[in-house]
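Accompanying notes for the structure given below.
Yeah, one chain of the complex is gone here, protein chain that is, but the others are all in their spots.
Labels A and B are assigned to the chains in the order they are written; within every chain, residues are numbered from 1.
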Amino acid sequence: MVNEINYLDMYYQMVQIRRMEEKAAELYQQGKIGGFLHLYIGQEAVSTGLISARLPQDRVITAYRDHGVALNCGLAMKEILAELLGKATGVSGGRGGSMHMADPSKNFWGGHAIVGSHLPIAAGLALGDLYKKKDSVTICMFGEGATNIGYFHEALNLSKVWNLQVLWVCENNKYGMGTQVNKASAVTEIRQKAEGYGIPNERVDGMDIMAVRKSSIEALMQVRSGKGPYLLEIMTYRFRGHSMGDPERYRTNDEIKKWEEDDPIGNFRKYLMREKISTEKQLLEIENKAEDDVAESVRFAENSPEPKIEELFKNTYFTD
Amino acid sequence: MERISMREAISRALWEEMERDSDVFIMGEEVGLWGGTYAVTKGFYDHFGEERVRDTPIAESVIVGAAIGAALTGLRPIAEIMTINFAFSAMDHIVNEAAKLHYMFNGQFVLPLVIRTVSGGGRQLGATHSQTPDAIFAHFPGLKVVAPGSPEDAKGLLKSAIRSNDPIMFIEHATMYQVRGEVPDGDYTTPIGVSKICRKGKDLTIISYSKGLELSLNAADELIKDGIDAEIVDLRTLRPLDMGPVIESFKKTNRAVIVEEGWKSFGVGAEISSRIYEEAFDYVDAPIIRVAQKEVPLPYNRNLEQAALPQIKDIIIAAKEVLNG
Partner (left out) sequence: MADIITMPKLGFDMAEGTLVRWVKREGDIIEKGDVIAEIETDKATVEVESNYSGVLRQILVEQGSILPVNQPMAIIGTEDEDISSISLIKDELKVPKTKRNQEGKEKTKKVEDHASGQVMDTSKSRFLISPLARKLAKEYGIPLENLKGSGPSGRIVKNDIDLFIKDQGISSVQNDKDQIVPLKKLRMIIGKRMTSSKKSIPHFYITRNFGVDKLFDLRTQFNDAMDGKAKISVNDLVVKATAVALRRFKNLNASINDNDQVIQHGSINIGIAVSVEEGLMTVVCKDTDTKSLIQISRETKEMAERARAGKVKPSDIEGSTFSISNLGMYDVDEFIAIINPPEAAILALGTAKEVPVIENGSIQIGMVMKATISVDHRISDGAEAARFMQHLGEILQSPIALFVDI
């Protein structure tokens, strides 16, 4: 079973993410967003393509570069921005911030700040589905930096040993914070690590949304068929720093420029036009709509109330 | 009523809850085929099967992490960490994830998770296998920490923990599994977060939990021969901490000794004495005395080990000291 492709919707989502992230950067520099802000600019094709392939029962869990993923999972842009502004109307009521967005009703399980810590949790989500004999696949996204930490190994190992239905998706954007892959990882092809766990794997071009989607569909089918976990290494690039405030001393402007020529949105735009799937006019309309969405979301977020101080302790425990 | 051991009480709680609710399952190292390194889950594998009694690799982070994930899907996993010394390998998942997910995501994530583990020294296992760092886990809001001192409480509290929707660390004690006590028949639960005066007295208040409680009860039997009648409060839960019976007792006796197996510095006694001074300052007739492990990694040698661990005689000395202080 495969989701029918909706090209325009995919394009729309990518542009929404791009504009939303650009706006978030602005708001951060205005001091309206606190803490850390990790932007998805340049990686839009990965989550959009990947999640377009999922079935409703499939779970998505990711690390802290999660705004785009949240949007792809169906969370409202205005609630994402409200969360960034710490408002009560935010995805997590202002309690979580940029790195902790989630909505179980949309099968989006966060949003996690500790590098690699969500991988064991992903294994657990799949364990729960196995226990209840559901055919859901848990799609676990993480960066290549996370493949060096113990949690990665424990989780991949367990997923294989217990035959858990997890699609491990490594977004390889070449830099773990400021450290190049070859300086941090014994093998630069991350998929080789999956090899070590007997987990089938492949590498995909993350700047090409169609390629991402195709591989995702195939991978999901494989996992869902009971053959156990699979690892997708999706090659991508982030055009901005690791997070706001990253001085980016670890790469040159030339390098960034070069990659920007390989902009996934631009690529997809060209593709849609070339394949005559949509017209320039349609695409422009979509782009304008996305801008409107952002403007409206900012208005919503800025006008939303702060969480009540009296509710500081709410949800510390389930039973209070 | 039946007189059974701590081990039996815990085992029965697990068995009964697994029978009662098919969403309850156990995962951990050697819980299945081995039957548990403290024999708590002996016989479970054969009865409940490998789906519900899951042997895991030696990988604490994923044991707790996967338990968290499974709990998020609506199951009621009981993750076993073989000893609390290994819990440090899962520290991130215990205190960063389990304790915080419910809060960070504004209540959207519910974690009906129990982490069962074992504290305590005294078996010459060396420093890294003999710790009682219970206080550390009690430090984190969002996590509940339970540590029973009697078979009756062990059974009732574990049942409550399994049925609770909060992430709960259930700390058993390595040298208490054979302690016997009266346990009611049938199904019953003991409320989490409620302390109990388990021995009425009038001369001083001894506050303790887990192993310290066993030692204190023994000390009290000795003290009464010297005409000293100790009242003993069993905390049973470290977080949330119920000071009610403690203060009630202290207001009566005005002198207290706190007994724990962990180290004195930054420990359970530090918290409780602080609260007594805060909540009952005008009732303090002498400085509160803490009986705890000596500030040293626990040695292998038997005599050295016993010299470092708190003993019944230490409690007796402390009781007499606090009455003279």
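Please note the rule applied: contacts are C-beta pairs under 8 Å (C-beta built on N, C-alpha and C of every residue); 3 or more make two chains touch, one makes a residue touch a chain.
A quick note: this is a predicted structure, and the numbers were derived from the prediction, not measured.
Visitor: Quick one: which shown chains sit in contact with the chain that's not drawn?
Guide: So, spelled out: the chain left out of view touches B.
Visitor: One chain isn't shown here. Among B:D21, B:D187 or B:D285, which residue touches it?
Guide: From the options B:D21, B:D187 or B:D285, the contact with the absent chain belongs to B:D285.
Visitor: In the full complex, which residues of chain B touch the absent chain?
Guide: Residues in contact with the chain left out: 254, 281-286, 324-325.
In the analysis below, only the chains that are shown with their structure count from here on.
Visitor: Write out the stretch or stretches of chain A touching chain B in their complex.
Guide: Going by the criterion above, the answer is residues 91-96, 100, 102-104, 109-112, 114, 117, 119-129, 131-132, 138, 150-151, 154-155, 157-158, 161-162, 314-319.
Visitor: Can you check the complex and tell me which residues of chain B touch chain A?
Guide: On the chain B side, the touching residues are 25, 51, 54, 56-57, 59, 61-62, 64-75, 77, 92-93, 96-97, 101-111, 141-142, 144, 164-166.
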